[in-house]
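All protein chains but one are shown in place.
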Amino acid sequence: MLKYTLKRILLLVPVVIGITFLVYLVLSVSPGDPARMMLPEDATEAIVAAKREELGLNDPIVVQYLRYMGNAIQGNFGTSWYQGFDVLSEFSHRLPYTLTLATIATLVAVLIGIPAGVYSAVRHNHMPDYIITFFSLLLSAAPTFWLGMMYQLLFSLRLGWLPASGASNWKCFVLPVVSLAGGMLAGNSRMTRTWLLDIIRSDYVRTARAKGNKETVVIFKHALRNALLPVITQIGVGFSNIVGGSLVAENVYAFPGIGSFLSSAVKSKDIPIVVGCIVVVSIIVGITNLIVDLLYAVVDPRVQLGK
Amino acid sequence: MEKLLEIKDLYVNYNTDESVVHALNGFSLDIYKGETLGLVGETGAGKTTMCLSVLRLLPEQVGEIVSGEIKYRDLDILKASNDQMRELRGAEVSMIFQDPMTSLNPIMTVGDQIKEVLDLHYPKMDEREKGKRVDDILSLVGIMPERKDQYPHQFSGGMKQRVVIAMALVSEPKLMLADEPTTALDVTIQAQILALMKELKVKFDSAMVLVTHDLGIVAKFCDSVAVTYAGAIEESGTIEQVFTRKENHPYTTGLFHCIPDLTSKAPRLTPIPGYMPDPRSLPKGCKFADRCTKCKDKCREMEPHMHEVEPGHFIKCWFSSEGSEEK
Partner (left out) sequence: MNAETNAASLRKEGKKRKKGQIHMIVLRFRKNKLAMIGLFVLVILMVTCLSAPLWLNYRLVTRQKIVDAYQAPSSAHLFGTDQFGRDLFARIIYGGQISLFAGLITVFIAFLLGVALGGAAGYFGGTVDNVIMRFCDILMSVPGVLLSMCIVAALGQGLVKMLIALSVAQIPRQARTVRAAVMTLRGQEFVEAARSCGSSNTRILLRHMLPNVLGPIIIGVMQGLGGTILSIASLGFLGIGIAPPTPEWGTIISENQNSLMYYPYLGIIPGLFIVVAVLSLNFIGDGLRDALDPKQKN
């Protein structure tokens, strides 16, 4: 297991290198001269050239990239081209907010979505099933940022129950978490329902009944544990989507995570911030997927790690 | 002899979106203590449906027992409470399912799956005793007890079937319903498994219904035989009565012609022409009429009743000896 974990972490390295290089490449070949954009409009050609030299923009892209990665490994993600701050120290302030948000939202999506799916399947074709299915469909069809705005409108602006923006206390997390969890919660509930209904009709569940088990034991001990296996495999993807959603929805709540400053960096083509963001997010998503796979191997005896 | 199970005039339907499938149509059968009964018939004749009906395990919302009676000893199965049924399942009556590949829970160790039966039906037994019982039954079916902590995917098909049998036998049931227990297995393993089941049956003094489509297996392992066709019994009797071929239902005769016989000089096998009637729309008279060589007008109009051609030997045909006398 340890060996497998190490191997997976090592495998993460080429993926991170690959995605950052890809992004670095497309950002660098795209039109627009960052040096000119950083300087005042009346800057002379000589000053621009000097700036280009300072930023290392005259070197081949591969050299630029290698220099960037060399610095990054030493913990130096460069400084923002337009705002002047150190990218890493800015990340160290902002990342915990985004991560907390995404983690809580994922937990909420799992802890509410799965029971909802079970209840829906057990009451198959009855009122609770229809209600849960209806809300799942609705949640999975609504854009996260729009849901966020609607919650904000209702619970902050109209009812005044929860703060509309910021992250000063726990109350500020409620609305962002609820809006981010929605999509994955709906997905988990629908998937649990589908698989549970499928497995309830399987041969081994019939065997469990033929032994004289109570129906509740049949469902929770025999069917549910098997039905959750495919749901677990989707947690990594769900988490990744929630991080993505967070990058967008943070803008709704003026939430001080990485999302709110990434979108402005994207507009101004602030390469250090964008690439830094990619590095950080790809590592986080990679580690989450690893944790999910390890968890899966613990739950499903058929999975042999390293194969 | 004590009558263990009595099925009387059972009708079972499967209701699907498109149509109603008549799986059992007046199925009657008696099973006595210690007896091994071979239930023979083509695919779709209702053999599995009968086993599932006895345990009331027909698929929910789809399978429906329309009418009839099933009695296990004094218990009326169709009127029993869910608790009574649970006490019966796995303890008094256990079922061995057809496909060992899918009949075991993939994420429970085989030991735990066998022990679960004891947990359910012997709640007072202490853990060590249960462990010993699991070890014993595993050795009986020819699996090393050390393998009880392994998962189903670590076993081969034949081994899995042994686990399924161990699971069905660990509570020493009075009646075993073995639904084609060897169909999914290699021929060489088939014989081993069946011999094992016969041995265990004798050891625990239980009765067994062996569902199969192989008359050879019936001749070798059973005391009596019942031939099913389109959801009803066409002929039943002891092995001797049916296999001497003195008098048989035309369908049974047809089945015999399908077995290769090394002693006879017949150049080739004669298959029964045609197919079983569509269970969604059954014909009015004798269900076998369309494929029968002896078919007359009467057969298409009225369904024949059971005729006792000799004590204990029943044939459902207008042209059976007792039946023709009546005419």
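In order of appearance the chains are A and B, and numbering begins at 1 in each one.
Going forward, a contact is a pair of C-beta atoms (placed from the backbone, for glycine too) under 8 Å apart; a residue touches a chain by one contact, two chains touch by 3 or more.
Computed from a prediction, not measured in an experiment: that's the story for all the values here.
Student: Among A:Ala49, A:Leu66, A:Leu107 or A:Leu153, exactly one should touch the missing chain; which is it?
Tutor: If we include the chain that is not displayed, A:Leu153 is the one touching it.
Student: For subunit A, which positions touch the chain that isn't shown here?
Tutor: These residues touch the chain not displayed: 14-16, 18-19, 22-23, 26-27, 29-32, 137-138, 140-146, 149-150, 152-153, 157, 194, 198, 240-241, 243-245, 247-248, 251-252, 262-263, 265-267, 269, 274, 277-278, 281-282, 285-286.
The rule we apply is simple: only the chains that are shown with their structure count from here on.
Student: Once you find the CA centre of subunit A and the CA centre of subunit B, what distance in Å lies between them?
Tutor: The answer is 54 Å.
Student: Note which residues of subunit A are touching subunit B in the complex, please.
Tutor: 201-204, 206-215, 222, 225-226, 229, 299-302
Student: Looking at the complex, which residues from subunit B come into contact with subunit A?
Tutor: 55, 57, 59, 82, 86-91, 94-95, 97, 99, 102-109, 116-117, 120-121, 151, 153, 164, 167
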